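Excerpt of the complex: some chains, original placement.
Per-chain numbering from 1; labels A and B assigned in written order.
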Amino acid sequence: MPPAHPFDDDKLKEECGIFGVIGVTDAANFVALGLHALQHRGQEAGGIVSHDEEHGFNSARRFGYVRDNFTSQSLMQTLPGPLAIGHVRYSTAGSKGPTQIRDVQPFFGEFSMGGAAIAHNGNITNADALRRELIERGSIFQSSSDSECIIHLMARSLQRNIPERMEDALRRVEGAFSVVAMTRTKLIGVRDPLGVRPLVLGKVADGWVLSSETCALDIIGAEYVREIEPGEMVVISAEKGVESLRPFRPQKSRFCIFEHVYFSRPDSIIGNRSVYETRRQIGVELAREAPVDADLVCPVPDSGTPAAIGFAHESGIPYGMGIVRNQYMGRTFIEPTEQIRNMGVRLKLNVNRALIKGKRVILVDDSVVRGTTSRKIKEMILDAGAAEVHFRIASPPTAWPCFYGVDTPQREKLLAATMTEEEMREHLNVDSLRFISLDGLYRAVGEAEGRNPKQPQYCDACFSGEYPVEPADQIQKGFKLKTAAE
Amino acid sequence: MPPAHPFDDDKLKEECGIFGVIGVTDAANFVALGLHALQHRGQEAGGIVSHDEEHGFNSARRFGYVRDNFTSQSLMQTLPGPLAIGHVRYSTAGSKGPTQIRDVQPFFGEFSMGGAAIAHNGNITNADALRRELIERGSIFQSSSDSECIIHLMARSLQRNIPERMEDALRRVEGAFSVVAMTRTKLIGVRDPLGVRPLVLGKVADGWVLSSETCALDIIGAEYVREIEPGEMVVISAEKGVESLRPFRPQKSRFCIFEHVYFSRPDSIIGNRSVYETRRQIGVELAREAPVDADLVCPVPDSGTPAAIGFAHESGIPYGMGIVRNQYMGRTFIEPTEQIRNMGVRLKLNVNRALIKGKRVILVDDSVVRGTTSRKIKEMILDAGAAEVHFRIASPPTAWPCFYGVDTPQREKLLAATMTEEEMREHLNVDSLRFISLDGLYRAVGEAEGRNPKQPQYCDACFSGEYPVEPADQIQKGFKLKTAAE
């Protein structure tokens, strides 16, 4: 089992990336490359399932990076065949003890009409209730993952073929889910009715690809075709190509706006918008909403860079690398010494003293979660002799946890849940602190009118506390929804 | 033994970083942190030697990153004591077979007056001749490293104490060398008479630090005191503090100018100049020397970034992240599949298509060695729909190998050794290609008058072919010096 990372990144963490291919030679190789490009969505473990006529379903699951596992000939030749799916995952906060290899997806089930494998990005908000019901009926769970419910629901479906069993199962499931699955001959992709998590369709040679993001199409030279639509299920086979089904009751889309802010890679395209350009535009909006007189615009690497470029361009203040990242920082500290543990962020970041000294510095970061890293960065900047420190944050205050597949601290750990903007400024002890407004963020993603409060165009629950799907399991465990008064 | 990296970076590679501390509790922990900050100077292996009264000299040498080896309690507690030195290394091209753990420094020798450990950054240009002579006299070499000569020369010195034996030894040695060494009670630092490789002195609490670069002082919170001067030897002990000796005949300094261009970290300070600022200034000079009408200035990540910022600022053309780096790229591909091997640079870099499309793009890179990576990047940019591609290179053409501690291909593999600038442009098939001039580079490092051709202020042999120390072993093996006609 992998060690927990001793260095708190103080970021929200996407829990998964998914990828599938059909109709190519050695599909698992493509999946490995795709997962490598999606590694930012989950770094704890990965798994690939392939199918070929001779061996049936083949599977490999490993802790650690894709590059360290799914690149060797000896492993990859155990995953032959023209059809494969894969998954990368983060560990889930709050689970009892460390992740076991049996928690690593894709999950596989053998049904009377043949086997199926399934990989899931998102979170099932009624998973606890479903699990209790399934155990009552005699299902045996092998993992602690909410996603395993889907395969058990499929096993008990009365339908005769696997795609129909999957429809059956997913209709019982609540929450956010993008799914790639496979049978012996079919690749299947589904997005939940609100389309909270991304899933795109690509084409490579004679084959088809499903991926969480477009950046993973680029790495295998696949052409971007379109997004899977919210509530859509595609069933792809050699004979019939791409079939589109609509198993769910139609609803208005509520895509996760934080994918634009932080989760997705800047070279991905979401909803026909460049993620990089959106982030640069957030910087532009920030410079308009919260200008300040200063000498240097400096990104907190690496996620703050596009917004910092936009802020510098709009404000006319020079852009510079005031903080330098150590490229050789990894995740693999095993039982570190006390001294190493205490280094924290300094192992990863260093201040460019000569540039910072005597300057009024604007630090542009993507978000503030617990504020722990922000404090340390501010101290480093001041130690280096900065005259003033101004934080500009490329997202609104993160005041609510996400229950749709993102690892967030409990609400009381979120700085913005307990403090006003001014209190946070005092807490961080900086000259100024400003977050982009929710309307400013909506403008940056292309909604010229800003947020529609009656029918918000995105899921922004982490900022607004308005949850488009009721988090049933969490409420059962005592989570309090936003009251009218808040 | 570690696998060779299958993905050619097409960069010159610094072969070593060195670090030493005296006068602190658990000095080896400081050395581990320092080496982590110097990891960019050598990633293949690392070693630390410490000394404490109870156990004497303690040593650990490992393949792989500092963070993966020298962070665990179980290893670090085998390295106690108030005095320690360490080393990180690249593999040396051309050695017979893979590096053995016995080639990893520091080297240790037991003399009749006690032991000494030594770590070396640079290259001894008469090492072959010295080795033959020493073997003839009965020395037994354990490694294939040129640095082992020093310890054998010390063993045979007639002097009575270790610092004097080291003086004795280093006077027989030709080439470039910065050395940190230790006895039971002393930390020693030396730079060769030309001062080709860097070495700085720092102060931490009651102790003293020697480091290849200042960025490694920052990580342990040490204060930068000064550079060790060319030809200087410092002997540091608890009783006498820092003593400065001058064992060599004085010469004019010839510091490696490529440390400014690429080797050193941008947050280091060399000769009282910020490396970042120098690189930014190279971009400014380039924009003046080789302007071009375009829509976007885009760095080749990550080393081209400061020059690109300078170029954008000077030219007024917008700066943008046209190429995105995959942060999860590592070195650990063991027997990769054919498909993975063929991916090359695409595993590491992806084009930000939405930004590039239709634009005239200026790509700013730090250097062109063999040109292999430059070609692939150009293709990626064009595939993404760029209208024009202009390369601007932040160093003059690299036409000669370095024999002073840098891993360079043989001369005939260097693109600039066999082609003119225009031939290179055709070879890379780009709209324009321009290198900064040698004088421009000298101006950027602060020599307002440019290069003094009679007595160049720096070692620039890789650009000029003018070698300040005769590469005796190489000439013996057939290397041809620059002729008057060239």
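Going forward, a contact is a pair of C-beta atoms (placed from the backbone, for glycine too) under 8 Å apart; a residue touches a chain by one contact, two chains touch by 3 or more.
What you see is a predicted model, and the numbers here were worked out from it, not measured in a lab.
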Number of identical chains in the entire complex, 2 depicted: 4
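Note that in this section only the chains that are shown with their structure count from here on.
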Distance between chain centroids, defined by C-alpha means - chain A, chain B (Å): 37
Chain A partner contacts - residues on chain B that touch it in the complex: 26, 29, 32-33, 36-37, 39-40, 43, 65-68, 71-74, 76, 215, 218-219, 265-267, 269, 273-274, 276-277, 280, 302, 305-306, 309, 313, 318-321, 324, 326-330, 332-337, 339-340, 343, 346-347, 350-355
